[in-house]
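A protein chain is absent from this complex, but the other protein chains hold their places.
Moving on to chain A:
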C-alpha cells in the first residue's frame, strides 16, 4: 500500500515569526531604556566636548574591582540565608558594611586616579557615569539578554531599566558629594554634616531598598517608584549643596 506523507502546510509569515520579531523588539526597547540615558548624558553634557571618556572607563574598571572585592567579602562573611528568611540585624549590618566598599571604590576613583586636566565639576560626572554604566552592565545586561527575548511578556525588564535610570542619578549624586567631601578643601562649616549625612544615605540606599522589598514586602512597582523619587530628591539636594559650595567664601 502506498503511504502518502501529508505535511501540515505552514502559512508564510505565520504567527511564530511575528512573535520572534516582537520579543527582540522588546529586548531592544528595554536595552535602550537601561543604557540609553548613560549615552545621552555623555553626549548632552560638556563631557563629550572635553573627551572625558578615559575617566569614565577608568571609573568602570575601579567599579569592577570593587564588585569583585564585595563578592569575596559577601561569600566569606555572610551565612547562607535560611528558609524562614528572618531579618537578622547582624547580617544586615554586615551587608551595609560591605556596601561601603562601593564608597571606598568611588573615593579611589575620584582621588587616586590621575586624570587629565578636567575641572572638578566634570570629574565627578565622568566618574559617576562610568561607575553607573559598569553597574548596569554587570547587573542588568545578562538577565535582559536572556529574559527579554522570551515569548512571555513581563514588566520585569522595564522596571529594571527604570531602576538603572534611578541608579545613574544616585551614583552621580554620590559622586558629587564625594568630590565635595574629598576634593574640595574649603567648604562652609554648616553644610559639612549635611553633606556627610546625604552621602551616608546614598551609600546605604541599596540596603534600604532590599529591606523594603524583603521585610515590608513592597511590590516591584512600588520599590522602583520609591527609587526614582528618592533619586530625584537626593539629586536636587546634592545639586544645591554643590552649587552652595561653588560660591567663593
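Methods note: contacts are C-beta pairs under 8 Å (C-beta built on N, C-alpha and C of every residue); 3 or more make two chains touch, one makes a residue touch a chain; residues count from 1.
Heads up, the rule we're going with is that contacts and distances are computed from a predicted model.
Undergrad: The complex lacks one chain in this depiction; which UniProt name from "TECT1 protein", "Nicalin", "Aspartate aminotransferase" or "Proteasome subunit beta type-3" does that chain carry?
TA: The record names the chain that does not appear here as "Nicalin".
Undergrad: Out of A:153, A:196 or A:236, which residue would touch the omitted chain in the full complex?
TA: A:153
Undergrad: Consider the whole complex, including the chain that is not shown, and state which of A:43, A:111, A:215 or A:240 touches that chain.
TA: Here the residue in touch with the unshown chain is A:43.
Undergrad: On chain A, where is the contact patch with the chain that was removed from view?
TA: Looking at chain A, the ones touching the missing chain are residues 1-4, 6-9, 11, 14-16, 18-19, 22, 25-26, 29, 32-33, 36-37, 40-41, 43-46, 151-153, 158, 243, 246-248.
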